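With one protein chain removed, the remaining protein chains of the complex are shown where they sit.
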Amino acid sequence: MTANPMLTHAYGVKRIQQETYDTFTLELKPRSDIQIKSFAPGQFNMLYAFGVGEVPISISGDPAKREVLIHTTRAVGAVTNAMWKLRRGEIIGVRGPFGTSWPMEEAKGCDVVIVAGGIGMAPLRPPLYQLLSERREYGKVFLLYGARTPADLLYQREMEQWQARSDLQVDITVDRALRWWRGNVGVVTTLIPKADFDPTSTIAMVVGPEIMMRFTVAELEKRGLADDKIYISMERNMKCGFGFCGHCQLGPFFVCKDGPVFRYDRIKPFFGKGEI
Amino acid sequence: MGPVLHIGDKVVLERQHLQQLLDALGKKGYRVIGPTIRDQAIVYDEVSSLKDLPVGWTDEQNAGTYHLKKRADSALFGYVVGPHSWKRFLLEPEVRLWQAKSDEIGLKTVGNKGEMPRFAFVGVRSCELHAMAVQDKIFTAGEYVDESYKSRRESLFVVAVNCVQAGGTCFCTSMKTGPKATSGFDLAVTEVVNTERHYFPAEAGTEIGASVLGEVAHREASEEEKAAAEGAVEKCSKQMGRTLNTAEIKELLYRNYENPRWEDAASRCLTCGNCTMVCPTCFCTTVEDYTDLSGQLAERRRRMDVCFTMDFSYIHGGSIRYSPKARYRQWMTHKLATWIDQFGVSGCVGCGRCITWCPVAIDITEEANAIRESELSPKLVT
Partner (left out) sequence: MSEGKRMETLEPVLAQHPFLRELELRHLKTLVGCASNVRFNAGQILFHEGEEANQFYMIRQGKVALELLTSERGPISVQTVGEGDVLGWSWLIPPYRWRFGARAVELTRAIALDGKCLRKKSEEDHDLGYELLRRFSSIIVERLEATRLQLLDVYKAHP
C-alpha cells in the first residue's frame, strides 16, 4: 500500500437529493482525472467536509455504476450538517473504500432476506442493486423495510418500482401512521413470519439500530435461520478507517476493517452486551 | 581497532570508552536519544555525552510512586524505565497529516514532506524492544503501512541494555519479554559495576551494529566477564516486583466481562489516561481538522489519543462506553486479551509503567490476578 490512506481526494457535488426531512443523498463526481474506485456492496468511505471534519458513511449507490459516487446520510452533527448545505460543484473529500462487504457469492443459489431499519436501508441498497442485476443467481429475494413513519421512508420512487416487480417481495412497515397510510404498521420484525423463505437455504442481511438488529436476529433464529447465515452491519466511532486509530474497536474487532459487515456468529459474543 | 566484528562476537567495552559509541553514532548522522534526568524523572531525550545520562542515579518505583535516589556507585544505566517510552519518537505525539487549499481547482492536499529523522536509541530495555516489535505488527505488518513509522524504524539504530536490577513494578519475566534482550537490537550491552571495575560486555545484533562496535575501543570478553554479565541478568530476573499469571488470560478475560471486580477498579479509576500515555504499546490516535480564519486553508493533524475519554467511543449523541467501568475494562481487556486476537501477541510487555504512574495506584497485575482468583473461590474477591 503505497498511497497514503489518510490523504483525502477532492470530489465535487453533482447533486444533493433530499430524501426525508433530515436525510439526504449525495451524488459525487471526482475532480481531476482520478477514477472512482470500485467498491463492494457494504463498504464505506470517510467523507470530509472542508475544514469541519470527517465521518464514515456507507456507500449507497450501485456498485456497477462507476460514474457517480452515492452516499445517503442523516444530517445529525457538524460534518453532515455542513455537507447538507453544499451547493452543486462544491467540494467533499473522499477516502476509501474501506471495510468488509455483503456475502454476495455465498448468497448465490439461496433465498435472500434483506431487513432494513430506518437509515439502515442505505447500506442495503447496493447489495439489492447487485442482486437484481444478476437476479437468476439467487432464489427468492425479500426486502423487509421498517421506518418510523411513512414520511421517513427512503428511496420512495425506487420502492414503488421494486414493489411492482414480481421477482422481489417488498414488505414495508412503519412504527406509526396517520389514517391515509394503507400499508403495515408495526415493528419490522412482524414482517418476518410472513416472508416465506427457506431457512435451510437463506442468507439474511440486516442493518438498523442495534436494538432493531438484535430483535430481528432473534426473529430470524426463531424461523430456523442459523447464526452463520445472518449478516449484520455495525457502526462505531472512526477516525482513520483502516485499523490504526483504535476508536472503532468492538471487543477484538475493528469495525472499520473486520466489519462493518459481520457474520453474526462471529460477533455474537460481543454483540448486544453493554458498553463493549 | 582490531579485526572486523561480526554478529554475536562477545566483546568488552570499558566505561571510559563508552563515549566513543555516542560520538560514532553522532558522526554517522543519527539523532542520539538516551535517558536523562528532567523534572525529577528519567526521561528520553537527545544526549551527546555520557554526562547527560543519569550517572549514579536509580529509580524507586511502586504502585503510584516514583522517586529518584542516589546510588552508591556511578552506574550509567542503574535504573529501569520512566514515564517516557520510545514510541514518542517513532509515533510522534502530534503530527500534521496534510494541508489543503480550497481553491477553484479543488481540494489540493499537500502531504507532509519533511525529512525523515534517523534516530539512535541508547539504553533500550528488553521490554521496550518487545514493545517496538508489538507496534511493528500494527503499523508495518498489515494491509496498510504507516510510512513515517516504517521509515523511522528502518533507519533506527538500537543500543539495548540488559537489565541487572529489576524495578519495583517490573514483571517482564511473566510476559516473557526480558530481562535479557534477545533480538531487535543493533548492539546490546550489560553494565557490570563494582568497586574495582566498571565495564560493559557487549555484542552486536546486526551487521551495522558490528561495524559501529568496531569503532569503539574493545577487546574480546573473557569467560569471567561474560559470566558476570549473565549472572547479573539472571539475578535480575528473580527480583521482579510483580508477577502476572498469563495462563489462558485471553479466555479468562473474555468470560469475565461482567465480573464485579470491574466496578471495584472503576471506583478507584479517575479515567485520567496516564496509563495509556506511559504505556509503550498504546497506539490510539485521533484526528483534528482545522481551518485558518479565511476558511481557505485547512489542515488535518493526528495526535495520540486516550481510550478513557467520553469522546473516544462517541457516536450519534452518546458514548458507547459511557461508564468509567466500561472504559477501564476496555483498556485492560484490550491490553491483555483482545490484542492477542488482533495482533497475535499480548499488548503488555510487563514494563510496569502503568502501575507506577497511576495516580491512584491501580495495578494491572493485581486486577488480573483478582479476576482469576474470583473464579476459584465462591466468595468474590474485592
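Here the chain labels run A and B in written order, and each chain numbers its own residues starting at 1.
Note that a residue touches a chain if its C-beta (ideal position, glycine included) is under 8 Å from a C-beta of that chain, and two chains touch if they have at least 3 such contacts.
This structure is a prediction, so every number in the text was calculated from the model and none was measured.
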> Among A:Gly118, A:Gly241 or A:Gly259, which one is in touch with the chain left out?
Replying inline: A:Gly118
> In the full complex, which of B:Gly8, B:Gly114 or B:Gly318 touches the chain missing from this view?
Replying inline: B:Gly318
>> One chain is left out of this view; which of A:Arg87, A:Arg157 or A:Arg179 touches it in the full complex?
In response: A:Arg179
> Residues of subunit A in contact with the chain that isn't shown?
Replying inline: 22, 74, 76, 117-119, 146-148, 152, 173, 175-179, 181-187, 189-190, 194, 208-209, 211-212, 215
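By our rule, only the chains that are shown with their structure count from here on.
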>> I'd like to verify one number: the distance from the centre of subunit A to the centre of subunit B, where each centre is the average of its C-alpha atoms, in whole angstrom.
In response: 41
> Mind pulling up the subunit A residues that touch subunit B in the complex?
Replying inline: 1, 4-10, 12, 31-32, 48, 50-54, 76, 91, 93, 235-237, 239-240, 242-247, 249, 251-252, 254, 257, 269, 273-276
> Which residues of subunit B touch subunit A in the complex?
Replying inline: 97-98, 100, 102, 105-109, 111, 138-139, 142-147, 254, 257, 283-287, 289-291, 295, 298, 300, 302, 305, 307, 312-317, 320-323, 325-326, 330, 334, 337-338, 341-342
